[in-house]
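First up is the structure itself, then whatever we jot down about it.
With one protein chain removed, the remaining protein chains of the complex are shown where they sit.
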Amino acid sequence: MTQPRHLLSITDLGAEGIQDVMRLTDSFVEVSERAIPKVPALRGKTVVSLFFEDSTRTRLSFETAAKRLSADTMNFSVSTSSVKKGESLRDTVETIEAMGVDAMVVRHSGAGVPWQVAAWSRGSSVINAGDGWHEHPTQALLDCYTIRQQRQSLEGLRIAIVGDIRHSRVARSDVLAFSALGASVTLVAPPTLLPPSLAGWPAEVSHDLDEVAPKCDVVYLLRLQRERMQEALLPSLREYTATYGLTRARARLLKDDALIMHPGPVNRGVEIAAEVADRPNSVITRQVANGVAVRMAVLFLLIGSGVDLAVH
Amino acid sequence: MTQPRHLLSITDLGAEGIQDVMRLTDSFVEVSERAIPKVPALRGKTVVSLFFEDSTRTRLSFETAAKRLSADTMNFSVSTSSVKKGESLRDTVETIEAMGVDAMVVRHSGAGVPWQVAAWSRGSSVINAGDGWHEHPTQALLDCYTIRQQRQSLEGLRIAIVGDIRHSRVARSDVLAFSALGASVTLVAPPTLLPPSLAGWPAEVSHDLDEVAPKCDVVYLLRLQRERMQEALLPSLREYTATYGLTRARARLLKDDALIMHPGPVNRGVEIAAEVADRPNSVITRQVANGVAVRMAVLFLLIGSGVDLAVH
Partner (left out) sequence: MTQPRHLLSITDLGAEGIQDVMRLTDSFVEVSERAIPKVPALRGKTVVSLFFEDSTRTRLSFETAAKRLSADTMNFSVSTSSVKKGESLRDTVETIEAMGVDAMVVRHSGAGVPWQVAAWSRGSSVINAGDGWHEHPTQALLDCYTIRQQRQSLEGLRIAIVGDIRHSRVARSDVLAFSALGASVTLVAPPTLLPPSLAGWPAEVSHDLDEVAPKCDVVYLLRLQRERMQEALLPSLREYTATYGLTRARARLLKDDALIMHPGPVNRGVEIAAEVADRPNSVITRQVANGVAVRMAVLFLLIGSGVDLAVH
């Protein structure tokens, strides 16, 4: 396994790289189940969260992952306003790196910022923890891992991604990862919530969830931001749920073993009926748990001292 | 000693449980006095602060306690606004738990929230760090411990709790704990600052601090929130201090060895004269110090791996 320096896009890894991360994740899932779920793999390494956009969940997941690897963690949370000029962001990155940091976990509302940070960094690794509506590679990795855990492989699976594709970095990274691993993806959304162009998205499109649902092995529901209403992209929440929500009635159309997934946090009763979210084939909580192990694998892969996994 | 899962109310423990915590605290006070005040008891465990209401003191006390036990700590501080709907709070709790957390320390302005959190949690322990005007059990435990440290036992002691009983979770938990350990409690407050009903409060009531003061073994002064003035529950700070403050003149009425206590932060010159707060029988700072050891005991009791205290 080669040791990449950064994880910016899911395409950096390719199918083989994704499989490498999956196998590494198996080891860290096993670590997470131990009585003392901690290994010294990254002792003395420092992982800094550079979050220019609030996301406590993702930050805590990375922080938990780093601590289980015995790394030191630090937070640098900034409102975008105080670093809005390019020079300042560069200065921030160079300063943090000069303190002797090993990895920077970057979340920013601007697409492409993690690439900029990587270009400025001299020795440390950069992990994209979500940039604008662009990419969120560790989310895609944990989604792949969760499906693989339930179905052994994604090869040949049919996966529907439902909802606000246009404003979703999760959708973009998932489509790339799922299709790289051999799944066929259908995007299900109203025209207003699809990107202006779908060139480069290896996916089909449908506007009819009732038609797609019975054929799916996985239904992946995206979070609906309530501001889409104000932007007049949607008539009403109620109509959205009636057409694109996984209601109890619509859930009956699914195959018995179809997996239900969501990146969280769920708007219960909007994207998915509360009762459906709690069914056994809903793996939403498992996605969260796997998120920690996947991020341990990514950190270990990027800044671990060797290819061999010294966790046993 | 049985191992409870949660600490929500002081009544969960009962007299015997409180005594168990006191004995365990003795060990951790001893640990705290070592050159390296740290034991590996909770190595690999993760303690998360879920504070929906700001309280740096309580949060730092729990964090210090967890770190001295070698646990990893994380913070999840949220403004109530962003999680005001029941579903979101539940989602937050389930997400954090799914990351593999062992204990959640919950502070919330809504009475009863820690019980809700405990109901949603599947495996982790929940500690109530203050819910609305309802309960604050670890404060009561540290108060009991501080009195016991000075007087060996609370049995037969007379304790006055003075001030804004109505809006105080400290008062409620203290009354329950002090009376469980055999002390007799008198609440001293103006009628506007007493709860509408005192059913279930094992305490007497007085409106005359001058009459109560000479008989007390402990005077416990509550913090006065300045907003009570605006709510017209009090005529003026000055009148409050004249009637219910521990002024220098009133302090002369106390027994020589009467203990002076306060949960902090003190409004010097309001609840208590600055000079009185600094006297030797004022144990306010000792309460803070004991708070760390008591919280070590509680964390160890709830998520430690065994009943034997492996700290020696």
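Labels A and B are assigned to the chains in the order they are written; within every chain, residues are numbered from 1.
What we mean here is this: a residue touches a chain if its C-beta (ideal position, glycine included) is under 8 Å from a C-beta of that chain, and two chains touch if they have at least 3 such contacts.
Keep in mind that what you see is a predicted model, and the values were worked out from it rather than measured.
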Absent-chain contact - pick from B:S109, B:S153, B:T192 or B:T285: B:T285
Sole residue of A:G14, A:G100 or A:P214 that reaches the chain not shown, by the stated touch rule: A:G100
Where the missing chain touches subunit B, by residue: 32, 34-38, 56-57, 60-61, 63-64, 67, 264-269, 274, 285-286, 288-289, 291-292
Missing-partner contacts on subunit A, residue numbers: 43-44, 46, 48, 72, 74, 76, 78, 87-88, 91-92, 94-96, 98-100, 305
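Keep in mind that, in the parts below, only the chains that are shown with their structure count from here on.
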Subunit A-subunit B separation of Cα centroids, rounded to whole Å: 40
